[in-house]
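My questions all concern the structure below.
Missing here: one protein chain of the complex. Every other protein chain is in place.
Chain naming follows the written order as A and B, and within any one chain the residues start at number 1.
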Amino acid sequence: MAEFYQHLLNTLVLGGTYALLGIGLTLIFGIMNVVNFTHGALYTVGAYLTYLAVAALGLNFFLALPAAILGGLVLGAAIELVLLRPLRGSDIDTTMLVMIGAGIVLQSGTLWLFGGVAKAIPTPFPEAPLQIGPVSVSWLRLFVLGAALTLIVLTYVLINRTRLGLAMRAAFQDHDTAALMGVNVRLIYTATFAIGSSLAAAAGALLGPVYVVFPQMGGMAELKAFAIVILGGLGNITGAAIGGFILALAEELGAGYISSGYRDAMGFLIIIAVLVFKPTGLFAKAERIG
Amino acid sequence: MSAPLLAIDHVGVRFGGLVAIADLHFDVHRGEIVSLIGPNGAGKTTAFNVMTGFLKPSRGQVRFRGTPLGGLQPHEIVRLGLARTFQRTSVFPDDTVFDNVMIGLHRRGASGDHPRLLDTLLGRDGAAERASRGRALELLDRVGLAARAGEKAGALAYGEQRLVGVALALASNPTMLLLDEPVSGMNASETQVFVRLIRGIRDDGITILLVEHDMPMVMAVSDRIAVLNHGRLIAQGPPAAIRTDPAVIEAYLGQGSAAREAAHRAAAVRETSDA
Partner (left out) sequence: MTRLAPLAVLAGLGLLPLALGTNPYLLNAMITTGILIIAAMSLNLLLGFTGQLSLGHIAFFGIGAYVSALTSLGFDVDLGFGLRVVHAPWPAAIGFPLAILAAGACGWLVGRLSFRVRGAYFVIVTISFAEVVRLVALNWVELTQGPLALTGIPAFTLGLPGLGTWTLKTKLQNYYLVLSVGTLCYLIVARLVGSRFGRAMRGLKENESLALSVGIDATRTLTIAAVISAGMAGAAGSLYAHYLRIIDPDVFQFSTTVTMVIMVVGGGKGTLLGPIIGGVIFGMLPVALRPVMAPEAQWMVYGLVLIAILFVVPKGIVPGLAGLVRRRAGPAPAPLAAEVHP
């Protein structure tokens, strides 16, 4: 039974970052109808920014996360302005392929800059894990969970309590009408892509120190983000948040009770199951945004 | 009277809380030209979509030649002999007019008539292909587009695209044809030619149901008119009776000039935006 509780605790830690990844991707899809194939690369970039800040620049560990988020915002905004804005109105396949191209450039650029050897990010947390009854958890993972939950809440507040969020929700419902009502849709798109990207970078910045940092780490993260988003229903933010935790649970239980080799297969099995039984995602009926 | 060719049996359609069709009940008999009219938003196109399997009715059913259409896919319904045209996108835009009709001839003749995939790969489909090409030219001739065969369908004028749509529908060799606003966007002389075409099609034994806003055209061509308002049938009968029906005048023709103007403006807008 203790083993099971341990799995649940690990699920929470992993699920928080998965939820961040999923929310970022689903936000971009829901508002812009773009499947963001740079999401994984941005996750990688977030992790490397943390590595740079902590290991190379000697910055305080706790400043690295905001730095990674900022980097994600800037990079996301740049991608939107340079690549997506000129393609507005072209079909979804074209934007997907352009995003694939951009993802390749980012990923191989990271490989070029940092080399293929995995890097570890030093953290200020004590080595000894915290023992809570039968289960134990490292201080670092607790920090990751707390930070992820904070960011999820902040995203909710941004979408539901701010003018920008109101405009985003309007653009989500119907961008033509939103434009007629005076919403600057172009600005909303840039902001949306930047925010979605920063969430991916944040997820990378949080999981980077837990595992190791390497240029291909984003590939699997991106595929998991797809699984989460399909599970929650494309464009459904609450669905993506819950989907992140469900995927984490499936992976933990799959790795714990079936075989650790198939941990990463869980997401895809979920996708296939969802498509067979409920193609619109688990939470299709729920309110679509906010 | 004989059994109806198409029977709309108390059909209702709801989208969430919105009632698009409350209760639609009417028949079309073999050899008739029937028009379904009504103000914008009366549910006419929704009714077409139900009859052709693009929408499932919330209640009631449609029967064609006695066969209930519930649960059938659009491509299965057209195989029964019930073909349709579309209001807006009536062509395959990137193909030539000729190839459009060739695509339309997918179900040419009886089911054993078209080449199997293996024959295609072995190059044994020559005879069937030649026959299809001949039939395509006949159909283009029929709708008066033979001279346009080599042009890209998407580049044709709006009215001509409608004619391609009719050729495509005829290509499936239907017993009955549903035409969705076939003359909107056509000028008066094009409309006249189109009316002759419709009559000719009927004289070949194809029953016709059409949705149309152009009242003079509807009055001229129809044997019978069914009037839909707020998702409900409010009158049906021959044109002369409809013209004087108080319910129709109140619901529709009373504001006829305004409604027609609106329809024409909408058509003009569509045309410019499509161009």
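By our rule, a residue touches a chain if its C-beta (ideal position, glycine included) is under 8 Å from a C-beta of that chain, and two chains touch if they have at least 3 such contacts.
Being a predicted model, the structure only gives us computed values, none of them experimental.
**Q** Thinking of the whole complex, not just what is shown, which of A:A2, A:L57, A:L70 or A:I100 touches the missing chain?
**A** For the chain that is not drawn, the touching residue is A:I100.
**Q** Of the residues B:H10, B:H75 or B:R196, I need the one that contacts the missing chain.
**A** Counting the whole complex, the residue in contact with the absent chain is B:H75.
**Q** Among B:D95, B:E138, B:E190 or B:D223, which one is in touch with the chain left out?
**A** B:D95
**Q** Please identify, in ascending order, the residues of chain B that touch the omitted chain?
**A** So the residues of chain B touching the missing chain come out as 52, 54, 73-75, 78-79, 83-86, 89-96, 98-99, 102-104, 106-107, 114-115, 117, 120-121, 123, 125, 128-129, 132, 150-152, 165, 168-169, 171-172.
**Q** If the hidden chain were put back, which residues of chain A would touch it?
**A** Touching the chain left out of view, chain A contributes residues 29, 35, 83, 86-87, 90, 92-94, 96-98, 100-105, 107-109, 111-112, 219, 223, 226-227, 230, 234, 259, 261-262, 264-265, 267-269, 271-272, 275-276, 279.
As a convention for this text, only the chains that are shown with their structure count from here on.
**Q** How many angstrom between the C-alpha centroids of chain B and chain A?
**A** Each chain's C-alpha centroid was found; their separation is 48 Å.
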